[in-house]
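With one protein chain withheld, the remaining protein chains of the complex are depicted in position.
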Amino acid sequence: MTDPRFFRRSDPIPLGDIAKEIDGELEDSDAATLLIHDIAELATAGPGEISVFNDARYRAAFADNRASAVVTHRDLARHAPKGICLVFAAQPRLAYAQIGHLFYPPPALSPGIDHSAQIHPTATIGSHSRVDCGAVLGRGVEIGRRCHIAAHVVLGEGVMLGDDCRIGANTTISHALLGARVEVATSVSIGGQGFGFVPGPKGLVRMLQLGRVIIEDDVEIGANCAIDRGATGDTVIGAGTVLDNLVQIGHNVRLGRHCVLCGQVGIAGSTIVGDGVMIGGQAAISDHVKIGSGARIAGNSGVMRDVEPGQAVGGSPAVALRQWHRQTATLSRLSGRHPKKDD
Amino acid sequence: MTDPRFFRRSDPIPLGDIAKEIDGELEDSDAATLLIHDIAELATAGPGEISVFNDARYRAAFADNRASAVVTHRDLARHAPKGICLVFAAQPRLAYAQIGHLFYPPPALSPGIDHSAQIHPTATIGSHSRVDCGAVLGRGVEIGRRCHIAAHVVLGEGVMLGDDCRIGANTTISHALLGARVEVATSVSIGGQGFGFVPGPKGLVRMLQLGRVIIEDDVEIGANCAIDRGATGDTVIGAGTVLDNLVQIGHNVRLGRHCVLCGQVGIAGSTIVGDGVMIGGQAAISDHVKIGSGARIAGNSGVMRDVEPGQAVGGSPAVALRQWHRQTATLSRLSGRHPKKDD
Partner (left out) sequence: MTDPRFFRRSDPIPLGDIAKEIDGELEDSDAATLLIHDIAELATAGPGEISVFNDARYRAAFADNRASAVVTHRDLARHAPKGICLVFAAQPRLAYAQIGHLFYPPPALSPGIDHSAQIHPTATIGSHSRVDCGAVLGRGVEIGRRCHIAAHVVLGEGVMLGDDCRIGANTTISHALLGARVEVATSVSIGGQGFGFVPGPKGLVRMLQLGRVIIEDDVEIGANCAIDRGATGDTVIGAGTVLDNLVQIGHNVRLGRHCVLCGQVGIAGSTIVGDGVMIGGQAAISDHVKIGSGARIAGNSGVMRDVEPGQAVGGSPAVALRQWHRQTATLSRLSGRHPKKDD
């Protein structure tokens, strides 16, 4: 049950239509006309709602649930209580995510440019886009179609956005080219000058940062992130990659496609990250290292050397995950344990 | 001696009035009419000022101090120099904090709505509130009385604030309900979508984030923090809890009451934190763990498992504090020490 102050639900949807949308199959085809009103997790779902059951460990909750319909895998059907309508899907969790988008489609964007926005005469804005209060679009900015530029966003000279981008309030972007369907949250800083200095006779002399930020299609960037532009050449965020909040991306970092960077991750300059890499929260990666595709980096670890494709690492300095677990166990053993509870 | 460009001091206050306000007791009741002009730390206090002495380790500074009056505990009075007026309080440091508020009351809020603020016709603003330049209040926003919404704050549709809230400049809030006396600093992001994805055939599919952020009374949130809304259900910050700067709170995290989170702490999704928990700077806490009430988590540690109520933990992965100290000592011993100074 979502709060109507914040979310608008679509009208009820027949279960058959839902099944069709997710390439699922109804256990009982007579249930195709059943009207579903909302989605809900198993523990809270009630009549008229559809939920998901994906993991046999939670079969007790499945047995007790009060939803009208549940998306699940065929192999899990035997745990179902009586009288519930089942929809079979190959990947129930994915199907459930898709059903969510049916009930809560993105709010229609009412197009237009607020009178207080400051648009340079040379800037161009695609059709059906919306520019909110106080937004600033510099010389030569190009915005695609159906974009939403929220209040007080500042887009510096020459910035380009593809179609269907959404830029959150109070965010600043410069020296950057964004693809389509890029979503940037609030108070994000993209395109700032990288951190490069040379010691000189009177102090540090800045190395000019003459590169760009390239953000490919379908990227999501969380709140309060900072992504610096390249020194020479570009900083790149690959297609479909997602960044959580407060992530730091140094100059000339190249992130591959479909990577997942959790909150407060920091990646120092010129590090190259492959495709499909998972990086846990608050992990730090040194400059000039290579992280192979499919690598997994544990939260809170400190990576100071290259990581092989597919390798899992943890600790600080990070080592192979099993080695890290052994180190932790060894240290614990050598330090002894108090017979009574510590502290 | 505060800088008058930034702080306005009230008129001098008789020492007797000060004592009354803090439930303190004058050592010498004749001193009740002594006019006090300001507060100051022991090392810098001079005539006309009141200071605090709370810790016998600093008795030398107490003996040398030049303040006209000092708040202290009765048991510490014997360290006092001659000719100084003492005010006894059960908790001198608390009393000193309270005296600060007497001399530096919050500046009077001059109410009104700036002409450049953009207020949706359905938004309501309580009496004596102030809305600054460029602030944006969306559809159905409700603001309590005596609130201050600073410049360029963006409050999304349906956001509600209790009485006496202060929202700092360039902060963005959506999908959130705030209690009374909540103070949010600058460039904070509250209510963004949590970080949840399911792998799909063409890349990651976003799990819709259909919950809210609930911020109870008397919460303080530091600069550049990010607090995500729940996926289903709410992210909750309990009453009286304080967050320092650059803190990350994932979706569905529940913080209890009167917790203290120091700078750059990160808490991953669905973690539950009890009451009165202290979390040191840059500590990281994994998702789906439980931190018991009264627990203390050392700075820079990485908590990956549940922490018992009252337990103190440190290290990464975090263990009981004593165990961590033993591990550190063991590792140091096994690695040997250089006879001459390292490095």
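Read from first to last, the chains carry the letters A and B; within each, the first residue is number 1.
Methods note: a contact is a pair of C-beta atoms (placed from the backbone, for glycine too) under 8 Å apart; a residue touches a chain by one contact, two chains touch by 3 or more.
Note that this is a predicted model, so its numbers are computed, not measured.
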If I consider the whole complex, including the chain that's not displayed, which of A:N54, A:S68 or A:Q264 touches that chain? A:Q264
Per the definition of touch given earlier, which of B:Q209, B:N245, B:T271 or B:Q323 contacts the omitted chain? B:N245
One chain is left out of this view; which of A:A32, A:M278 or A:V319 touches it in the full complex? A:V319
Omitted-chain contact residue, chosen from B:H152, B:R229 or B:H251: B:H152
What subunit B residues would touch the chain not displayed? 2-3, 5-7, 40-41, 44, 91, 93-94, 96-98, 100-101, 104, 114, 116, 132-134, 150-152, 168-170, 185-187, 218, 220, 222-224, 239-240, 242, 244-246, 257-258, 260, 262-264, 281-282, 299-300, 315-316, 328, 331-332, 334-338, 341-343
Name every residue on subunit A in touch with the hidden partner chain. 116, 118, 134, 136, 140, 152, 154, 157-158, 160, 170-172, 174-175, 187-189, 192-193, 195, 197-200, 203-208, 210-212, 224-226, 228, 232-233, 246, 248, 250, 264, 266, 268, 282, 284, 286, 302, 304, 311-312, 316-317, 319-323, 326-327, 329-331, 334
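Going forward, only the chains that are shown with their structure count from here on.
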Dist(centroid_CA(subunit A), centroid_CA(subunit B)) in Å evaluates to 29
